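On to chain A.
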Amino acid sequence: MPTDAMTERLSTGSAIRFDGISKSFGDIEVLHDVTFDVQGGSIHALLGENGAGKSTLMKVLGGYHAPTRGRVVLDSTPVIFRSSRDAEAQGIVLIHQEFNLAEDLTVAQNIYLGHELGGALLDDAAMRRGALDVLARLEVRLDPGTRVRDLAVPMKQLVEIARALSRDARVLIMDEPTAALTPHETATLFALMRRLREDGVTILYISHKLDEVKAVTNRVTVLRDGEVVATADTAALSTTQMANLMVGRELEAMFPPRNAPGREELLGVDGLDVPGWSRDVSFTLSRGEILGFAGLVGAGRTESIEGLIGLRPHRVRGVRVRGRAVRLRSPADAARAGVVYLSEDRKGKGLHVNLGLRPNLTLMTLEHYARPLLDTRAEDTALTRAAQTFGIRTGRLDVPASSLSGGNQQKLALAKILEVHPEVVILDEPTRGVDVGAKQEIYALVGDLARQGKGVVVISSELPELLGLCHRLLVMHEGHVVGDLDAAGLTEQDVIQYATGLRGRTNGAGRGEHVPA
Partner candidate 1 sequence: MRVASLGPLLGLLALMIVATLLNHDFLTVSNLSNVLTRAAFSGIIAVGMTFVIVSGGIDLSVGSMAALIAGSMILIMNALSTALGPGVLTIVLGMLAALVIGGLAGLFHGAVITRGRIEPFIVTLGTLGIYRAVLTYLAQGGAISLDSAVGDRYGPVYYGSMLGIPIPILVFTAVALLGGLILNRTRYGRYVQAIGSNEQVARFAAINVAGVKTMTYVLLGVCVGLATILYVPRLGSATPSTGLLWELEAIAAVIIGGTALRGGSGRIWGTVVGAVLLVTIENVLNLTNIISVYLNAAVTGFVIIGVAFFQRGRR
Partner candidate 2 sequence: MTHLTRLTALSLLLVASPALAQAKQIIGVSIPSADHGWTAGVVYHANQAKAMLEKMYPDVQIIVKTAKDSNEQANQIQDLLTVNKITALVILPQESAPLTRPVAALKAKGVFVTVVDRGLTDPKAQDAYVAGDNTAFGRVAGEYFVKQFGSAGANVVVLRGIPTVIDNLRVDAFKAAVAKAPKVKILDAKFGNWNRDDAFKVMQDYLTRFPKIDAVWASDDDMAVGVLKALEQAKRTDVKLVLGGAGMKEAIKKVMDGDKLMPVDVTYPPSMIADAIRLTVESRVKGTPMKATTLIPSVLVTPANAKNYYFPNSPF
């Protein structure tokens, strides 16, 4: 059986030495003479802002890129990988940040993709058993016959990890594996990582969540602009020091100071039902207020909002925008009423990554540029202005959105929805996959919006973010609002108790625990 055999072979974790690695794409060198050691059988964190070269370096190790100069030394033997298959043959497996799953195949088929068991005919039964075993090691209860398309995002992440485990990995590269995981799933993953380390597996761990890095890794290497700026024991660095090393300057406070929200109601939602996802969700949002939506993955936060603006079938007793009753049957209705929404799925629903920056920015407000032909010069002016206002950093403005880093893409998406001058801005996971520097900028933008008198709703799985940013938190559990809490003085533990259903109640108005500010 795969599991026993795997454990056997896992007991030989490899030491890795990056020896003067440089990598150029065309004229641009993105890695400069990177040299550091990774001890065998340790968990080694790789930190850096987006664009610092972490992913490129890991792709060199995973056999996806050949280094321009320098070499990778594996257990004191220099190795040259011509492809990711070469690397996998040496036991080096890369878990991609973006999912590389075939959506229409089953979980088991994906886990064994390219390494199918059986001879001329596939041995589906053996692959099913193997998949069950490896999922059990992750403590995931999931039928291996499920189609990946039908899985939620965190489950897909776990399938990715299971796939890597099913290879005989001696070196595991994890690129932001917890970005989509709930705290519980994250804890399970960490326990597994520690077990793998005991078994002698070397793990390279990339994450923006510094507290996680602090919790699970042995050593840390920080990259900035393609160069190593520090390698140290994790215990020797505080999270603040890590963040400062990453951005190369002292970070000011992560969150902007809170303003005092006004009294005028901007948005009122009364009795929103989204069949299959949420029941009787009611809330209000005041001018200048930042309202957080907390809850576990699957609690129905995103779905409620998608229902509210007409993207899903829904029923609602009443919606008021600035006191006027409105019906929102489509995002177009919502935008006209002054309510805009930025999806958590940036590449799938938020931004046209194949299109340029200009068409992305002006997509929702083209009527301002049509006279009747589009005035591209005016659009360019708007883009230049937006790039400045929102701090979108890119060499040139005539590139496709896909060439921007995650943080800059997110700022562009924000700029796009703010072009319509909305009253209410709903942001779903606004800092997912975004580096520390960009996170801080996005927080500052959200603070500015509130100060300008807009109402902001933030849906997030990161509790520190909600607690640091919001005036008030709405906690959802299994489709119901179970708490409407003043953020001041609230702790993560409080929120988790509501989110897991240990506290709060699901009364009709959904505001039983409301404590006025």
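How were these picked? Simply put, all candidates are chains of the complex that A comes from, given by their letters.
A few remarks follow.
The working rule: contacts are C-beta pairs under 8 Å (C-beta built on N, C-alpha and C of every residue); 3 or more make two chains touch, one makes a residue touch a chain; residues count from 1.
From a predicted model like this one, the values you see are computed outputs, not experimental measurements.
Of the numbered chains 1 or 2, all belong to the complex, but just one touches chain A: 1. Against candidate 1, the residues of chain A that register as touching in their complex are 311, 330-332, 334-335, 340-341, 343, 345, 348-355, 359, 362-364, 366-367, 369-370, 372-374, 376, 416.
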